[in-house]
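Structure, as structure tokens:
Of the protein chains in this complex, all but one are displayed in their positions.
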């Protein structure tokens, strides 16, 4: 039996877990439409690989991971992609985010999956590739891509692999029921993870309020060398850092990762998903989600396809919307309110909590902080929450940072115990965001400053050059004048000067004629350099292909473009040569002459035009612009674009209308 | 400098820039000796006199003393003036001299005096400097007396007790008992009371100032918003 | 239907500020009963009149500051201040004494600094100290306990409160005062001579202290505050008394038991030092804070001018609380070292 350590603080909120544990996991079925947010994890959003209207099969890769920290997305069922557009997602802001919408066809036809295999036969990179390909992101709530966490740097030694079955938040039972019903799968997943990171020990940590789960896990782990550690129930022992301290006695350094103390931590749900992915090749397309709270008639756990609207699950559980003032994704301590029940289930949705107003009453007005210190006692990070509160409230963000604001895990224990009902966590969230915003702003300001200074410098340089040129010209003129004066025995002769000017002009023209070859040379040069660039790009592309790098597509388009440019350049060269051969170059002056004549003609035409015509022209032009603007406005209104843009457009239309009106008035005045 | 307005000087010394309740200078005597009106008048007069003398002398020598050594020179002048006053008081109002005790010589270190010497007198000619000393001293003395009256009233329920110490036997029965059978409220007499009452006076002054400002702001015309903008990018062709 | 948007956590614990204050009020009951039993109805009249005044002053101050009085009065903090001051004042105090004390406590110590939670000094103790330095005569005379003199009834208590001067005759020095003034008798003889002394400490005082101890223990049990500050304070008082106890000579400072059960020791330890607003915050900070209060109490009692010293000790340490906080920050999870002063 391992020694169980303790962590500072913690609270014991009412658990309310039994409500959703009466029935086994129920399949939530296939809803008519699935909405897959492209970013269901921490890191860069996935890039869609399918087009609107395309038919997809269950398990088919529909969006691939981009960048290092990202996760792939797969179609949860077969159907047709109907849209790729911003939709509301499960986020406290209620802002829309890019989503991939699939209309299910009800056939639930699987795509071709890799053959099932046993993990012992697979090499480490291959295992990792399978996990990455399955798009697994931490199922406990944070949603960190699992493959990234498991992709250790070579040479690191993992002491402890912790499988987190703690589930310390009240109400949530998704992991509990998973452990009860699929203990063997979790243990296999844990074995795969252990195979991958080769730890000195593997521990599955479970709180002692889940006796059935503990029994099931113990039975499943029999003889595998995996230890089941049971510890007293306390919130937030399921927090990664707290769990690591509980089981190993080590603290993850501030700003560091569990790996810094030789620990890798994964959720039981993640372990189960890993087992599925590796053994059966099945990507992550569904998860267990608890639906609970007093506003549903039958609280229970569902196995639900990702992208299913919450309203679908709530309906299955007997949701009474009238009794439910707020809908929470996650638990009552760290979950967030969702603005609309239509938002989809994502990889991190472990619970949908629909409490009644009596169950979780609306927060009462905050009273003054009486510095009772209960928050400091409850804080699992040993912070001084009320100091942070004062600093956040007084906008003294540097001081808040000095008091380790960023070590706050936002577990909510301080707000829970606060007798004055102060929304402490909100203060910390806001303060953290403000600090980050300030850092961003400072960066941007610095960037702007550099650009401004660079611009000023450039303008000064240009000015100086201009000045220098002018000075040189002046000097030359003076020189000439002096020489002329010298030649003309001390008398400035304007005739002489004029002659000289004319001579200079002639010389310049001669020089221009000499440089007549230039266009040809230029074109030739263009062809040569473009060809060189094309060769280089092709080499790069080949290299990227052989390495399987991410940016092949970008390179391909680059090569394509360069090739087109080369063709154009060659064409231009040929054209030029063709033009050159039959006729000698036309006198240089001709083209300019023609342009001047044209301009003069235009001006004459303009002058010939009566004011009436001018006004009419003007009005026509303006009306055309107005029509265009109006069309754009209507378009943006129809597309439901953001209010501000529509407003901006509307105001510009108004301006144009005014101008048109003015032009009309002018025209009328002219006509009369 | 000729452009010194005496009206402005008076307003500054008595209200806008009052040494005691705006600049908060000379708090030590302010808090320590204002337990009664007579003490306050005594110290106020002494301070005013010293201020006038020191400002006058500093103004006279302002062009002679070099900048680096001006402070020691000023302190010397002030110390001499204080000594004279102290001797005078010892001679004519001995009891009061004894009550004021250490605070008489401590006038030397009163920041009001050095402050005015360094901040005003050494930059202005004789008459304005002298006038400034007088007004600043009066401003200080007025606050002193007001505070003394408040504390005496709150502390012992009477006013103008023991005025004979300063004004001779004529003033022996100037005492006004405001509340009969008053339980002496020691806190007002003790230094904490001085802090509390000073705070109250400052608060009242701030309220009055805020009212005046609000009334003025209501009368003043609003300037055009954003009217002072310039182009950072030069001319645009 | 519109759904609410709030930050987590959505659940809240059962404790509220007014509940905390009500528990504190409840915990003073045994002490008040014992005081009434030994010294008559004076304390009860004090408390009742003080409570009335405190609520009125609080409402007035809130009104002046533009806060809704109904909401803020609900936190019961003014009542707690009134009850604590009422207990601390000598029984049969004249009405104006109570009024000045409450005015100083509520208006000056509390609302001038911004109301509940913003006051650096314990309001009840500020009120007490203002009275003590302003009216030392009234504040240091205490009613004689039952057994040492006749105890006045309720009517007499009311009369004493509202017709000043009627009750001056029957007051006595407190045991702490007697011991302090003593410079001729051995402690044993003093004990035998003076009617104020009981079994371990002052007659009545010892039981009142034990009753406040009981109330404090109940609060501890209800987890209204932590044990650190009171225990540190009592431990240091006992330690100091034991160190300086010379067996009972005429210059003796009194035995540890005497100090623990005399004056406002227990009342101070469980009802004043534990005032969260004005004490240190962290666990280590509260230990330091309590210990220093204890040290000061003993030093002022034995070597100072005033017979009892809880109020002064607490106010002095109120000054120091932010400083203590600064140097007793707990080590944050994942940080090396103690994070002191950074």
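Just so it is clear, A, B and C label the chains in written order, and each chain counts residues from 1 on its own.
We take it that a residue touches a chain if its C-beta (ideal position, glycine included) is under 8 Å from a C-beta of that chain, and two chains touch if they have at least 3 such contacts.
Please note the rule applied: contacts and distances are computed from a predicted model.
Novice: Could you tell me which of "Multisubunit sodium/proton antiporter MrpF subunit", "Ion-translocating oxidoreductase complex subunit B", "Dihydroxyacetone kinase-like protein" or "Cytochrome c oxidase subunit 2" is the UniProt name of the chain missing from the displayed complex?
Specialist: Per the UniProt record, the undisplayed chain of the complex is "Ion-translocating oxidoreductase complex subunit B".
Novice: Using the definition of touch stated at the top, determine which of A:19, A:421, A:526 or A:618 touches the missing chain.
Specialist: A:421
Novice: Which of these touches the unseen chain: B:32, B:73, B:111 or B:201?
Specialist: If we include the chain that is not displayed, B:73 is the one touching it.
Novice: Suppose we count only contacts with the excluded chain; which residues of chain A make the list?
Specialist: Missing-chain contacts on chain A: residues 39, 91-95, 97, 337, 339-340, 362-366, 392-393, 395, 421-423, 426-427, 429-434, 437, 441-442, 444-449, 451-456, 625, 628-629, 632, 642, 644-645, 648-649, 651-652, 655.
Novice: State which residues belonging to chain B touch the missing partner chain.
Specialist: Given the touch definition above, chain B has residues 68-69, 71-73, 75-76, 79, 223-233, 236-237 touching the missing chain.
The rule is simple: only the chains that are shown with their structure count from here on.
Novice: So how do the chains connect up here, line, ring, star, complete, or something else (other)?
Specialist: Shape of the chain contacts: a line, open at both ends.
Novice: Can you pull out the chain pair that has more C-beta pairs in contact than any other?
Specialist: Comparing chain pairs, contacts are most numerous for A-C.
Novice: If you average the CA coordinates per chain, which chain's centre is most distant from that of chain B?
Specialist: Greatest centre separation from chain B goes to chain A.
Novice: Suppose each chain is reduced to the average of its Cα coordinates; what separation in Å results between chain A and chain C?
Specialist: Here chain A and chain C have centroids separated by 58 Å.
Novice: Centre to centre, by mean C-alpha position, how many angstrom separate chain A and chain B?
Specialist: The separation of the two C-alpha centroids amounts to 65 Å.
Novice: How many Å are there between the centre of chain B and the centre of chain C, using C-alpha atoms for each centre?
Specialist: Averaging C-alpha atoms per chain gives centres 41 Å apart.
Novice: Can you pull out the residues of chain B that are in contact with at least two other chains?
Specialist: none
Novice: Taking the complex as given, what residues does chain C use to touch chain A?
Specialist: 1, 3-13, 15-17, 19-20, 71-72, 75, 77, 115-118, 225-226, 276-277, 279, 281-283, 286, 325, 329-336, 339, 342
Novice: Write out the stretch or stretches of chain C touching chain B in their complex.
Specialist: Those in contact with chain B are residues 96, 100, 108, 130, 133-136, 138.
Novice: What part of chain B is in contact with chain C in the complex they form?
Specialist: Result: residues 183-188, 190, 192, 196 of chain B touch chain C.
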